[in-house]
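Structure in structure tokens, see below.
With one protein chain withheld, the remaining protein chains of the complex are depicted in position.
Note that the chains are named A, B and C in the order they appear, and that numbering of residues resets to 1 at the start of each chain.
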Amino acid sequence: MPININILRSVFIERVQNETASVKTILFKDKVSSKAEPGQFLMVWIPGVEELPMSVMVADKEHSAAITIRRKGIGSTALFNKRIGEMLGIRGPYGNNFKIAPSARTVLLVGGGTGLVPLIRLAAKLNETRICCTLIIGASSKREVFFENTADAVLSDTKHKIIVSTENGDYGIKGNATDAMTQVLKQETFDTVYTCGPELMMKKVLDIASAYSLPIQASLERHMKCGIGICASCCIEDKLVCKDGTVFCEKQLSKMNEFGIFYRDKTGRKIVY
Amino acid sequence: MPININILRSVFIERVQNETASVKTILFKDKVSSKAEPGQFLMVWIPGVEELPMSVMVADKEHSAAITIRRKGIGSTALFNKRIGEMLGIRGPYGNNFKIAPSARTVLLVGGGTGLVPLIRLAAKLNETRICCTLIIGASSKREVFFENTADAVLSDTKHKIIVSTENGDYGIKGNATDAMTQVLKQETFDTVYTCGPELMMKKVLDIASAYSLPIQASLERHMKCGIGICASCCIEDKLVCKDGTVFCEKQLSKMNEFGIFYRDKTGRKIVY
Amino acid sequence: MLEMYKRLRGKRQREHDRTLSINIAGMELRNPTMLASGFLGISQAIFNRLYNADVGAIVSKSISSKPIEGYRNPTVVCLEGGSYLNAVGLANPGADVFSREIASNPYVPIIVSLVGSSHDDFPPMINKFDDLNILGYEINLSCPHVAKMGMEVGDDPDMVTKVVKTVKSHTLKPVVVKVGLGNVDLLDIARAANDAGANAITAINTIRAMTINIESGIPVLSNKIGGLSGKSVKPVAIRCVYEISKNVALPVIGCGGIFSWEDAVEFMLAGASAIQLGSVIGYEGFGAFQRICLGLKRYLDRKGMKNLTELVGLAHKY
Partner (left out) sequence: MLEMYKRLRGKRQREHDRTLSINIAGMELRNPTMLASGFLGISQAIFNRLYNADVGAIVSKSISSKPIEGYRNPTVVCLEGGSYLNAVGLANPGADVFSREIASNPYVPIIVSLVGSSHDDFPPMINKFDDLNILGYEINLSCPHVAKMGMEVGDDPDMVTKVVKTVKSHTLKPVVVKVGLGNVDLLDIARAANDAGANAITAINTIRAMTINIESGIPVLSNKIGGLSGKSVKPVAIRCVYEISKNVALPVIGCGGIFSWEDAVEFMLAGASAIQLGSVIGYEGFGAFQRICLGLKRYLDRKGMKNLTELVGLAHKY
């Protein structure tokens, strides 16, 4: 009988990896999640604490998947502190995903912070089809940079370039991810731009890409409750990020007056970024 | 998706055939019932009136089945008066069925009244495998005899004999079905005896068959409510007629002290026959 | 936005077919399918999209005088077989913000759901909404998982009377009262609402329920107890609609596990004049309204009925 992805599944943590002082990647066995498409997310229950939407990260283990957390609120901190063997509840994967055009030869990935997660999973897929890939990793400083080696590993079979930018300039290009993007676009062009990270960054990425009239796909984030398109707490304009997204293309994004301007809080009030 | 036979299905009457002044056969289209095994029954809902267990009768129409009713109580009378196009609710088919031994060459069927229904359906199956078949039809008088021609038709492809017995002797052998059975057994023997009808008749059939040490299969009737083995209102000893039956073999029957002695009424009290 | 308006207007003109149109409590609807309160309900943009998906009317999330954050996740748990458990905690932006959200509502048929802990809470809210382009109000007297709000009001016939009377005295718009399974006889509440001047009853709200994860031993909802919706509650909702429509003069809006046109028909036979959809949206999204309307239409044609009203309450004849 087919598994109903909406029913909570109990999984047990098999590995915990430190990415930075405040970022960890947690690996667990789950056949369904292991097949998740890049950009899809899981609703992750930290028993007794919170349930969080988390983009599915690559796992170098069969029938397994991973999630990457930055310690921030109560829920993410509880998740950050979980140890091997402890239990999590998961449902999903949910949402649509990054699309790869059959014609695509070279693509640009622009990510910031944990927004890199779906891009790494995308990179792994691009690697299979040998699509040339340039990845921009944006961080505030060297100690906040992560996934650089992971990205290099998942892209090992295809021509690729990994560019790191730090705002304080102590590593890689000085400036933020979008500055690096501008520089890169001066030298070369791409078939598609994929991005995920802080919404203001993505807005900038959209503007730059439009200036070069490059197609773009962005994975958005909004406050989520149900994850299955019934509560609309994740709505942006008339779209539901959990169901119509998380990935939207330039056509949709340019129509969204709310994109990069404001989000809705837990009550549903619009909060300006 | 597979159909759940427990969920009420609305069917519409396509043909009504008079068997005697008080017996009718009602035909309707229902794919599931058309595949019923001989001895299985349907729970038939007469909207707003009653739900009755009814053995599945043969139908000479594809994807169709039939039921045969004798006008008696409120429910059966309402069913008897139904016309073409009217609706019935059905669920099932339920219960086990008459088994045909691969080694069987010649078999004896002994039926009384509407108890003939599962035997006719069995006859149709025996006909397919060309098993020689002797059918005894017991009735009170000529005007109460039915299914004689139907039986002849369904057995057309195999060697068969149809013996009618009437208690008042105005047609066929004088006496009841078991008298006829005794006569027949004096001349020939059979691999199996199948019977369905009034319990006292079946008890007699069991006794006679045992005397000749013939294997026997009898389809029993008890007051039924759920039809799916949860209410036990159809219990005889520790067996549920709806689930463990309706068909029982000589081994089981001979262990049943209640068989042919008493049944339980709607309250569950034992009533002596 | 202007483009959207054009689309809406176009849509509106396209509607000739009146077989499914109904008038309930003075509200003219193009069809009997409503969005149940609590689902998809706080953004005008989403409302417009629902309108284009053929919704008959939209009941907003329950709005309170002040904004409510609601409970921490998990607030929604999916159960086997088309049922949900939820304890969102009446999260909503508050009457002030929400009234501004729908201030420019073109002509989407919106019913504003209101919730409060006492009758005094309602007049200020009504003042904010009453001049807007809305059909009417639904008073949520049956939220099963928020203390002092919802069910605690709905369990007290006197409170119900007070609230409904207060609301009615502050608006000329239709007032629907949403009831559920509480700790008193549902019929007493429905009668109280009727006597106090309510115009319709929505039955039923979710049923207090719970689920526990067996690996951790921990209740899944952060609020532990929530409300059960979806297929599981349908037979209970059918019974409630049947009993209310049999014993109370008010029109009833059926709600609870409607996934198909067959379910819709069953509710109407039981006595519902209109129906609300919710859980089904989790399975087929915005398409549910159109599909159920189509099924209803075909059923009426097959039965030779000219209008939905012929169907309402037929089961009471037997």
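Operating definition for what follows: a contact is a pair of C-beta atoms (placed from the backbone, for glycine too) under 8 Å apart; a residue touches a chain by one contact, two chains touch by 3 or more.
Bear in mind that the values here come from a model prediction, so they are computed numbers and not experimental data.
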Shown chains that the omitted chain touches within the full complex: B, C
From the listed residues C:L85, C:L114, C:A198 or C:C255, report the one that touches the chain absent from this view. C:L85
For a quick check of understanding: of C:V177, C:A196 or C:A209, which residue touches the chain that isn't displayed? C:A209
In the full complex, which of B:M87, B:A211 or B:C249 touches the chain missing from this view? B:M87
Footprint of the hidden chain on chain C, which residues? 79-83, 85, 181, 183-186, 207-212, 214, 217-219, 224-225, 228, 231-233, 235-236, 238-239, 242-243, 262, 265-266, 269-270, 299, 314-315, 317-318
Since one chain isn't shown, list which residues of chain B touch it in the complete complex. 4, 6-8, 10, 43, 45, 47-48, 50-52, 74-75, 87, 89, 91, 224-233, 235, 237-238, 240, 243, 264-269
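The rule we apply is simple: only the chains that are shown with their structure count from here on.
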Counting only C-alpha atoms to place each centre, which chain is farthest from chain C? B
Could you say which chain's mean Cα position falls nearest to the mean Cα position of the entire protein shown? C
For chain A and chain C, what's the span in angstrom between their mean Cα positions? 36
Express in whole angstrom the distance between the two chain centres, defined as the mean CA positions of chain B and chain C. 51
Note the residues in chain B that touch 2 or more other chains, in rising order. none
Where chain C touches two or more other chains at once, the residues are none
